[in-house]
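Okay, handing you the structure first.
Note that one protein chain of the assembly has been removed; the remaining protein chains are unaltered in position.
Going in written order, the chains are labelled A and B, and every chain counts its residues from 1.
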Amino acid sequence: MAIRSTFTVPKRFQTISLALMAFGLLSIIGLWVTSGSSDDPKEQARFWASLLQNSVFFLLVVNASMFFICITTLAWGGWQMAFRRVPEAISAVVPVIGVICGAILLAIVFGDNHTIYHWTDAEHVQHDPILSHKKGFLNKPFFAIATIITIAGWSLLGYKMRQLSRKLDNEPLATLEDRKKYIFNNTVWAALFIVLFSLTVMSSIPWLWLMSIDAHWYSTMYSWYTFASTFVSGIALITLFVVFLKNNDYLEYVNNEHLHDLGKFMFAFSVFWTYLWFSQFMLIWYANIPEETIYFQPRAHGIYKGIFWLMFIINFIAPLLILMTRDAKRNYGTVALMAVLIIFGHWLDFYQMVFPAVSPNKVPNIIYDLGIALGFVGLIMFATAKALTKAPLLARNHPFVKESLIHHT
Amino acid sequence: MSLLRYESQVRAPLVDGTKDYHQVTEDICRPVEAKPSRLWWTGFLISLGLLLFGIVSVTTEVIYGTGQWNLNRTIGWGWDITNFVWWVGIGHAGTLISAILLLFRQGWRTGVNRAAEAMTIFAVMCAGQFPVWHMGRVWNAFFVFPYPNSRGPLWVNFNSPLLWDVFAISTYFTVSLLFWYSGLIPDLATLRDRAKLKWRKAFYGAASFGWTGSTKHWQRHESLSLVLAGLSTPLVLSVHTIVSFDFATSVVPGWHTTIFPPYFVAGAIFSGFAMVQTLLVITRKVLALEDYITIEHIDVMNKVIVLTGSIVGIAYLTELFMAWYSAVDYEWFAFKENRLNLNSPYGWSYWLMMGCNVLSPQIFWFRKMRRNLFVTFFMSILVNIGMWFERFVIIVTSVYRDYLPSAWSTYYTPTIWEVGFYMGTFGLFFTCYFLFSKFFPVIAIAEIKHILKKNGENYKAKMTKEEEDTVTQFGEHHLHEH
Partner (left out) sequence: MAKKKFIVGSFTDEAVLFPAVKKVRRAGYKLHDVFTPFPIHGLDKEMGLRDTSLHTAGFIYGITGTSTAVGFITWALTIDWAINFGGKPYFALPAWIPVTFELTVLFAAVGMVLTFCWLCQLAPFVKKDHFNPRSTDDTFVMALECTNATNEAEAQQFLQSIGATDVKVEVKETGWWLGSYANDKMRFEKN
């Protein structure tokens, strides 16, 4: 079959993504019936916590694509140009999941149920000296404004970056000066995104959305840790789409070399994630201060220890051993399998970040959460595929694209 | 596989001027083969003098004991640990440049990696002095190693971060040295084959290990470099991580914070690059290597400085925020009263650190500033001062007023022998660097040749056709040629 330059969504792919979305919706309904509609606030919270965990995780993962684009732009990378349109398409899903995620977060914060975010309970905060101390940061208006600005900011700057890329499709840059100017223009916008990214994902947003679930607990590493988790998953997601498109005879110029580099990224950032995981865990374990160890008690030793150690194995041991060799990183099957595993592993990571505080006495039935996760996967498949159809699969007039063709590791 | 060496003309060349392979050899070997200049002698003798001062200071300390340093306070280690951590931090950029940038395939590393790696090794040597001489009974220094001894045998405490330091620093030194030297071997062979004087033939003959440039050897050499880079990358991270553990495993306010490991690493890279800038801005001028260490290199390194400076800035603010957010009184006191408060005894050092490390590097957002040598040089000094004060802030402000008011004491002034010791490490560092720049090629000759046809100015100029080709044309010409 000839290589095609514009993407048309295969029928089967479309069906599967729709089926997954339907399945996700069913899971939400199922969980609503069993938990969400219950009178017990703890049960209700279990429903909302599942939505929170899934939407935040997948939002951060798709947003990692834009981070990848911006950081390679700033580093003047050329190798990724052969598949640059893939992260672009994935990042186009940010506004979609962003709206869903924002709605869920605001619903939780402004709702009557305070099990997830204790600090929303004015009555309780009054009698809790620690929470009333934190009122300056943990309060509803600030949460709402920060959430809305953040999601809007990611979407808008991401849109701008994609526009810059698309603009070239119809109007090639005639002179060297134009190309230099274009690259400069790109770096300016990419830098803006990175600044926003560091003020949100690398610092404040994980504190607000996730760490405040354990409202008394704190860790300075938390946001960087969250970032590492979602960045490695984001790379895995990009890899999956690249492999999918390659298998369907798209992406003419992508070859083993590019796959190898994506594999290296997955390997390296899995190790990086482990480094942050270990640093946070070991320091808290070593100092042994009750205010801090309370976080790891249910996770590493309590009822969540199965999930905790399983995700550690999936996220560290598996990539370390399997992706170490050169041949493995150049094998489409192995890399795709590892990408799926890594996304699942970090989804589990988010699971153990959210649920021990919400449901301290029993591990919820994870089947529902997995079902909802599949719904989000379907949504990402559907929306990314749609975004992919809107532009040629090769940013053919980008000044660095030719470097990507002859790229070898 | 395409043999074409192409990169976009949008990128500035990394080797300026009209060069061929022989010219590269000539240019880089010239300073090694010429007689040392008067400037070199002056600098070398000054460094040697400083080193001598250091040796005298350390000798006094060994003879009379650490009492010479007037350490009878809770923060007696303030000066020496600050110096130690500062030097270790500087010793990070070299391996970062050679290892991580090798893995990321950043071509510009070839111009600066050799000198940066050398600098790394010398800085680690300097850093090592502080804990060793501070032991007081330095003849017992070998106690830090786990060896079968007559004390039981009582083993060293593997749970102690200070012991981790011993392993981390010695491993780092060894691996950096191996990495550096294995890269040097081919270049020393070049010098050997060019040598005319007898002692040169003997010296470079011995030092080049009999390297021939055989294809099989190159193949193994490439594999070795790649794996060493892969090993060094986590190693660089681990070293400053472990240094940060010295502080962070404790329960001292301002020290026990989980972000310390990555933030120390970012800070180390930050100060390391600043020191590389200080040295290279001078080296390229004195040795006339402007064609190889171009303004482009300076520009890129300044970008790294603004990046790491900002990462460090986020970490500072995270720490500060968490000190408040944690609602732990002691933690907040350490930040609010000991650091933020400008009227407190050391409040000034916190603001100095913020100014030098976070605010001032922001001028490197502007291309004009990044490419200005004076600004670069000035900033590199400023960053190094700032990073010295970062360690000072962490160490001194956290312990001079901690849990027990009865143990509160303000910082002491270092004695002349402590200052001498610190100056002595500068002497050691620069003496080594001067010797290195005289007897070894300060730029990796083989690596420059490797990138020459892709990044050299005269070769890039010939790539106009490829530059103007459309992707399709380009692909047809270069992908299907086999």
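Just so it is clear, a contact is a pair of C-beta atoms (placed from the backbone, for glycine too) under 8 Å apart; a residue touches a chain by one contact, two chains touch by 3 or more.
Just so it is clear, the model here is predicted, and its values are computed rather than measured.
Asks: Looking at the whole complex, which visible chains does the left-out chain touch?
Replies: A, B
Asks: Considering the whole complex, which of A:281, A:304 or A:376 touches the chain not shown?
Replies: Answer from the full complex: A:281 touches the omitted chain.
Asks: Can you say which of B:219, B:362, B:410 or B:472 touches the chain missing from this structure?
Replies: B:219
Asks: In the whole complex, not just what's shown, which of B:81, B:121 or B:175 touches the removed chain?
Replies: B:175
Asks: Out of B:238, B:344 or B:380, which residue would touch the omitted chain in the full complex?
Replies: B:238
Asks: Pick out the residues on subunit B that sit against the missing chain.
Replies: So the residues of subunit B touching the missing chain come out as 1, 3, 20-22, 25, 146, 152-155, 157-161, 163-164, 167-168, 171, 174-175, 178-179, 182, 185-186, 189-190, 192-194, 205-207, 209-224, 226-228, 231-232, 234-235, 238, 241-242, 245, 446-447, 449-450.
Asks: Which subunit A residues touch the hidden chain?
Replies: So the residues of subunit A touching the unseen chain are 278, 281-282, 285-286, 288, 324, 408.
We adopt the following convention: only the chains that are shown with their structure count from here on.
Asks: In the complex of these two chains, what residues of subunit B are touching subunit A?
Replies: Result: residues 1-2, 4, 6-11, 103-106, 234, 237, 241, 245, 248-251, 256-262, 303, 310-311, 314-315, 317-319, 321-322, 325-328, 365, 466-467, 469-472, 474-475, 478-479 of subunit B touch subunit A.
Asks: Report the residues of subunit A in contact with subunit B in the complex, numbered from low to high.
Replies: Residue list for subunit A touching subunit B: 74-76, 78-79, 129-130, 133-134, 137, 172, 176, 179-180, 183, 191, 198, 202-203, 207, 218-224, 252-253, 264, 268, 271, 275-276, 279-280, 282-284, 286-287, 289, 291, 394, 396-397, 399-403, 405-406, 408-409.
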